[in-house]
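The complex appears here minus one protein chain, its other protein chains still in place.
The chains carry the letters A, B and C, assigned in the order they are written, with residues numbered from 1 in each.
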């Protein structure tokens, strides 16, 4: 055989190598122009290749995308991001202790979810992936409820049927998370089409990882959003990795993911995903665009998956441990805290106090959650629930199967 | 319910309305620049929104994309396009007479296939849709063979298993046509990846309709082509219609289909699909790009489906009859003939003689084809063939089923 | 009462529901302005508007995916897949989302979606316009799968499906859209006019899902079938002058096994007939379930007549199609089995 000519995408650093993030095209904070949200799609093409940033290296908020949020809002954002992170940390430890079977952290990506949730209206409908717990936290879901789901205990909102992290909430307008990648993307578009059909002004927003943009449903979503000008925000969270494969394996070499928007006739914005202010501003811009009938925006949020893919994963097998330190866009919590310090409304002491408070909050929630049982210790869910909700009514064959199981269980007791 | 806000794509003209083709963005012949085939993807973005044209309204070949083909090549092109059209016409009539069950014409789109086939190397592998018979004609497949497939007769290359027009040929390097839209697109990319893996310099080319770009496999093809820089040409035949739905329903409003290329990081070219010279030049450009290791090109060929979708369709139910006359890019055969006349190598008389010759050729082929039987009259295929080629070897259960059928048949005779 | 063929009956069902329930929308490839390649949605867009009867991009996965989202926003979409042979690009959304949503969210979110799709052969459509894939849906927990065999059931079942709070895959045997078909291709095409099941009320009514119908009562043996094959089986039974009971399954899931098992327990003999390929097809479940319930009543093995285990071949349509002759052969064989 002759020498292969197949191109194989480059990776910044394998274990033991020095990371090189020069492929991440940066713009200076404040550099990118902010057109009106009803700008023509074609004119967003440059936005899709630059990087919307508000916070500069010194923590100052600069440029036309500065959303000029009130300090309380910023403090709320910091608090919610921190809460998300501490919740994640605690749940990760809990998994290590064997109390829950599986967990997925959003470490380093908290701004992507929290800032977006804060920029959207309460009635807007959210279609998260499994790494957007910041949405649930920011929408005010109780940590106890989230934990009970993780524990599949007697208070589990999913009645024991889902892997941990596959939350949902009708009142908080958070769609049910799927274990199948990308399926929520066309669903969000359909929700938005329905809003338009009904003449309502609510919009939808969906999130997927950059790796998942390769999936068919990503394309379905963009196509339907384009054709019907659906009021939806299509967020691509480019955290550089999809388990062990690098973003180049989803087509990220030399081209942004935001460019998929203009490619099909949707607005596209590439945003510093670790800049709380930039994410907020870009989301608000896209929401205004959608709500005013100008259609969908593809938002690429450039960030970095600072932890493992999930508790089943060991990234030291496939990427350099140094990467996380070299990542050019820093950490979203540290950057917002720096900004607030600079603004004079924050300092290390207050930060430490907040951490302590939130840790206690998480710990208290955990105590309450496990009082409702764990996967292995009671109180437990009734196994008969296994047969409910397959259909609205229990059909005869499932009644028979349920009775067979209950007989089997009682015989063995 | 409030008033719907759902955007519904516009259509140029429904029956009884006056067509308006102002949405078709035109460039003047010769106006579009021709960069070197190894141009950076981003620099093809303008090419994806303009229209590569060589033949001007007077039939002169102008500008940097003029492939400067020798007159014999042009005459061959004319001949092959005409042969394709006359073959189509005859087969359409044949279907109306009930001799074949189904047919699909390529009326008005002959240049898309014939010019491309002529611009590619013999060893390049082609993955056609059901409307690219010009490829089969240009690659020199015998009309008798094609007709025997249409007739499902004793010489049918498909052994009676496929609907008419679902041809294939290993020696002519034409992949088997599928009735399922868009499936050939990622297959072509896989073929090209294999060529690269083996270090060979053959390339692949695939064709789909603009309507089919909405399908998942379109996205799979572009993604894999991008990631591995596969040597393939991805042709989108934008003939404005997909059965009754207009190109706007595939996302064509205010945005070219060629722009999907740059959107994902592939070169994109929008080409006058009724201009034989432009199609030839663009194909040659994309082939050179692919063969020299610079990856895939998305080629949009702007044309018009001048006939019905298929013999099962009646377009007068959903589009204006006037459309075809108003179509701004004319007819590919008329335009090439005009050019050749202008160059002094063609005239009406020669044209009439060629038509007569080719009609005879088609008629003779038809006589030969039906001598091998028709769907309803012998000689017929052996029904036992139905059980062959499900697997390489006939498994026991199919042997049993075959025997049951043969017993059933012989009992009834 | 008006006479309708199946196309008109299905059209009427959607018309009635678009009128009655503002949450109902109809979507699919070519269903809007054009009215569908089989004319089943003819006139609906004109009457109910382009925002309720939508032409869609050619992306079956997108049609179903967006429909799920519409459900979450309170609509009740009726999605058409142009041919059942083209439903596979939507298989992931159907299996992983439509079928699972209620379960995984403990009924917080549901997908009261109806997916209509023409199935079956006998129209010279070749391998990509003739398939009967009900088996790969009936196996999936969380969706209902049904197939009517006449205009009256078609309308009543489609209304029931649209009103059902669970997702329903609604297969339409296209060979009998315009008239019943007994499996003999050389006879002139029949029309529904004059057929008792073609008397279809204009307005609203339902035929409940999950109930089989005894199409012909009898005591010598039971023929369990559905779709086009109901008519083929009736013709075969009649040709042989057998006192057979013909049961129209109508609903694969939920399956009315009680009616079916009662019939087989009574007759002691059972033939299962469907168009779909035999191996691993829905007939296998029928056979297994019947055997489990009726074993001690069976006087002969349960037999199956089905499509051969090959793709649907264009030229050999009538050698492939399980027609009257093949059903008659099986019936004879079944009656000849000694106890």
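Everything that follows uses one rule, which is that contacts are C-beta pairs under 8 Å (C-beta built on N, C-alpha and C of every residue); 3 or more make two chains touch, one makes a residue touch a chain.
All of these numbers come straight from a predicted model, not from anything done at the bench.
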Which displayed chains the hidden chain touches across the whole complex: A, B, C
Listed residues A:162, A:297 or A:320, member touching the removed chain: A:162
Hidden partner chain, touching residue among C:122, C:142 or C:156: C:142
Chain not shown, touching residues in chain C: 61, 85, 88-89, 91-92, 95-96, 99-100, 103-104, 127-128, 135-136, 138-142, 252-253, 255, 277, 279-285, 287-289, 291-292, 295-296, 298, 300-304, 309-311
Interface with the undisplayed chain - residues on chain A: 1, 4, 6, 8, 11, 14, 101-102, 152, 156, 158-164, 166, 178-181, 211-212, 214-217, 242-245, 249-251, 312, 317-318, 375, 380-381, 383, 385-387, 390, 397-398, 401, 405, 408-409, 411-412
Contact set of chain B toward the excluded chain (per top definition): 125, 127, 157-159, 161-162, 166, 168-170, 175-176, 178-180, 183, 185-198, 204, 216-217, 219-221, 223-224, 227-228, 389-392, 395-397
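The definition used in the following text is that only the chains that are shown with their structure count from here on.
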Centre-of-Cα separation between chain B and chain A, whole angstrom: 42
Where chain B and chain C are represented by their mean Cα positions, the distance between them in whole Å: 35
Between chain A and chain C, centroid-to-centroid distance (C-alpha), Å: 41
Sites on chain A at which at least two other chains make contact: 193, 195-198, 216-217, 219-220, 223, 227-228
Contacts with 2+ other chains: residues of chain C: 51, 54, 56-57, 59, 61-62, 89
